[in-house]
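The next block holds one structure in the form of structure tokens; read it before the comments.
Note that one protein chain of the assembly has been removed; the remaining protein chains are unaltered in position.
Chains here go by letter, A, B and C, matching the order in which they are written, and residues are numbered from 1 within each.
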Amino acid sequence: MRMTIGVDIGGTKVAAGIADAQGRVRDVVRHPTPRGDGEALADVVGEAVRELRDTRAGADIAAVGVGTAGFVDADRATIVLGANLGLAEEPFKERLRRRVDLPVVVENDANAAAWAEVRFGAGRGSEHVVCVTLGTGVGGAVVMGGELQRGRYGVAGEVGHYRVVPFGRRCGCGNHGCWEQYASGRALVGEALDLARAEPKRAERMVELAGGNAEGIEGRAITRAAEEGDEGATACFRAVGEWVGLGLADLAAILDPEVFVIGGGVSDAGDTLLGPVRDSFARHVTGRATRRLAEVRIAELGSQAGIVGAADLALR
Amino acid sequence: MRMTIGVDIGGTKVAAGIADAQGRVRDVVRHPTPRGDGEALADVVGEAVRELRDTRAGADIAAVGVGTAGFVDADRATIVLGANLGLAEEPFKERLRRRVDLPVVVENDANAAAWAEVRFGAGRGSEHVVCVTLGTGVGGAVVMGGELQRGRYGVAGEVGHYRVVPFGRRCGCGNHGCWEQYASGRALVGEALDLARAEPKRAERMVELAGGNAEGIEGRAITRAAEEGDEGATACFRAVGEWVGLGLADLAAILDPEVFVIGGGVSDAGDTLLGPVRDSFARHVTGRATRRLAEVRIAELGSQAGIVGAADLALR
Amino acid sequence: MRMTIGVDIGGTKVAAGIADAQGRVRDVVRHPTPRGDGEALADVVGEAVRELRDTRAGADIAAVGVGTAGFVDADRATIVLGANLGLAEEPFKERLRRRVDLPVVVENDANAAAWAEVRFGAGRGSEHVVCVTLGTGVGGAVVMGGELQRGRYGVAGEVGHYRVVPFGRRCGCGNHGCWEQYASGRALVGEALDLARAEPKRAERMVELAGGNAEGIEGRAITRAAEEGDEGATACFRAVGEWVGLGLADLAAILDPEVFVIGGGVSDAGDTLLGPVRDSFARHVTGRATRRLAEVRIAELGSQAGIVGAADLALR
Partner (left out) sequence: MRMTIGVDIGGTKVAAGIADAQGRVRDVVRHPTPRGDGEALADVVGEAVRELRDTRAGADIAAVGVGTAGFVDADRATIVLGANLGLAEEPFKERLRRRVDLPVVVENDANAAAWAEVRFGAGRGSEHVVCVTLGTGVGGAVVMGGELQRGRYGVAGEVGHYRVVPFGRRCGCGNHGCWEQYASGRALVGEALDLARAEPKRAERMVELAGGNAEGIEGRAITRAAEEGDEGATACFRAVGEWVGLGLADLAAILDPEVFVIGGGVSDAGDTLLGPVRDSFARHVTGRATRRLAEVRIAELGSQAGIVGAADLALR
């Protein structure tokens, strides 16, 4: 049976596993990520590949797919900028190919995870999927016509940095009003903090869950309070959900996908988030009286999505 | 030599011509568009095809491509909604195929024109192009990975209806703050009117060119005044150009194209428009310190773009 | 008993009556407003004053107060600009004084009506009142420290033209995003129209009350539908009420009044409007956790407020 190896390079660890054509992963191994040294990183990944091959000596390993933090060029070969890895203009495909003697594909990790959702997760069966990751910031990936669309220079899908509010909140990218300042996990925490300042009573339960200190409120506390039915926490999710839905409406105007897949830490709240998101999307999308509305779903594959997607991309 | 027939169905006339593989069109014929009757429309188009075949009896006509006003479904067969044509759910591909006995492809006219620009015009040589048409409203088309991206239901590229201002100007679509309320020909005229109201002196030349009445100002008068160096008209282009550039910055964050092609009546102003657009784009695009900036170019093919694009799409 | 005559000059008619120190008006007479001729207007007002004096021959008439459409200078003497009256730089106080041989005070009509509310209506008992008139547009008047505040040039209180949305809806004043584009009667009708376009089902009852045509929807139909409990009409009032409340929150930050008095045609909806307005105000005013919230009340004096206020201002 034909299989591939998928590798997920994060800021702190490298995870690798063997995947079959149905997206099933096995034998996952993990190593710490070396920082600022492309050769060392290639050594670690090469070693992980060897381990996996030894583990399944009989397997027919066709290729290695790597999903990595940072920007990857359009040729899927070079890590152009990987701030979390301390790398820049790193010819990683070539370095790894020399070590493993197999075809290698390098891809951005968000793209790899999104691809996994399209092939085997919440987006399976559709050729037009936009994946949005609501973590600390907001990331994205665009699949159209069944293909992962990477843009001319490999940086398509930076949906967190399209502008939703002129002169809006400052963004770390140097712009103002970027979507991620309104629709991310950090935005959710910001809503809770605003409430704690302006109307402290409504934030009491969240502050309590945060150990008594408003500054200590995290996404988890807000989610838990909302699940308990707390009015203030529910209002925070409604506010963020409104912005998520608005952004999806804009993306629908531009891309007309069949499915939106929502991942990232904020999506752990499930229906608490999805309800306001779908409601907002339906109220804001252009042509809503006549068009077929895209579906909005929560990502299904969790933390292994990166390995699965990278492995599958290596097959193509 | 293998050729195709391209047809451009507008609200008032049907134009058709024969195109070769290099996008050269000849023998263009024109007929009035019948309204509200799909059979009559197919008759007119069928007749035009026959005329062209008769004109070039020896040509090897491989297929017919139709670009039409209105929304076309994802199968490129049915005009889902063509308000200007008085049609809805019209199975036009089938109707025409029966008349011409050739393969038929039906496409939205903006998509057809955009495709022409990518193949033979301002976007040639690139596989990642976003076309934006600044007419009365704002339309668009997305080419990624060398393919025209139509979305799941055929309505991708409605870039004029993504929102740039929360609670902004009313749009005919029922939403507020749509890009086309800020970046279109109508927006340009609005800028001139605002100036005529608030600071009449600065609008004097434009009012003069409009025959003495501010309400009569049209895009042409603004363009002409700007070309003469009129300060007020130049300010109008700067204001609209700012919004065009901002929108391109958002589209670049999402799609990362290599080229933006700007068409439509407002683009007749050429560098008067392009200057402010490029300036605004460069000041607003996320990652501008490090990324390669997409090029912004004026469309080249003019009014025949629809025929050329439809003809070429029929070949594929 | 000491009395004064109050005059209300509108675009179509002049109304005048005798008022006592308790703001009670009697013997109201009405005449058509002559257009574009200050002498003729002074004749009409002078004649009305004579009529009233004849009617109550024994009364001790101390002065005449005039509230007029248009801008009045800070000396309360000249109609600087009265577009609806066809007048400009009109020395109306002097003209009228010569005819009636009584002290004359000229005031803007919105200020006069607001003053009446402060003295005898919804604002009585308070020295810090902001009146907001929600008519076709939005007007206002500011009473602080018990005094009508007219500003240095007589144009204070133009609250309808402070900006609530950067790059927002076009305003007839040549600016964008003025409050009156969001909080006026016209804005209410706009909400209904947007709904009719984007989600026709929700606007059905309003369209029906407007005689079957969305373009014919007026404030009255929206109010009536909302009073019947119609969901769409209620949403229109919620949207406009949200903006009214937001504006009051901004005015409270700047002026810290004790009472807001809401007048104009939109205020006929009473609690249908007040509910959303108070709710929005309470959610948006700065310092809401600790400050005393200003009260929000509907104007009480109706169409005679102009006469009452002008008469009372003449006493001071």
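The definition used in the following text is that contacts are C-beta pairs under 8 Å (C-beta built on N, C-alpha and C of every residue); 3 or more make two chains touch, one makes a residue touch a chain.
Everything numeric here is computed off the predicted structure, so don't read it as measured data.
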item: Per the touch definition above, residue among C:Ile79, C:Cys178, C:Ala203 or C:Ala269 touching the missing chain; value: C:Cys178
item: Option touching the unshown chain, where A:Gly17, A:Gly121 or A:Gly190 are the choices; value: A:Gly190
item: Contacting the left-out chain in the complete assembly, out of A:Ile61, A:Ala198, A:Ala282 or A:Leu315; value: A:Ala198
item: Among C:Glu158, C:Glu199 or C:Asp268, the residue in touch with the chain that has been omitted; value: C:Glu158
item: Touching the absent chain when the full complex is considered, from A:Arg24, A:Arg53, A:Arg169 or A:Arg283; value: A:Arg169
item: Contact footprint on subunit C, counting only the chain that is left out; value: 81, 126-128, 140, 142, 144-145, 147, 149-159, 161-166, 173-175, 178, 246, 249-251, 253-258, 284, 286-292, 294
item: For subunit B, the residues touching the chain missing from this view; value: 166-167, 197-200, 288-289
item: For subunit A, residues in touch with the removed chain; value: 165-170, 172-176, 182, 190, 194-195, 197-199
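One rule holds for everything that comes next: only the chains that are shown with their structure count from here on.
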item: Farthest chain (mean CA position) relative to subunit C; value: A
item: Fraction-based call for subunit C against subunit B, same above half, different below; value: same
item: Where subunit A and subunit C are represented by their mean Cα positions, the distance between them in whole Å; value: 54
item: Subunit A-subunit B separation of Cα centroids, rounded to whole Å; value: 34
item: Subunit A, residues touching no fewer than two other chains; value: 166, 288-289
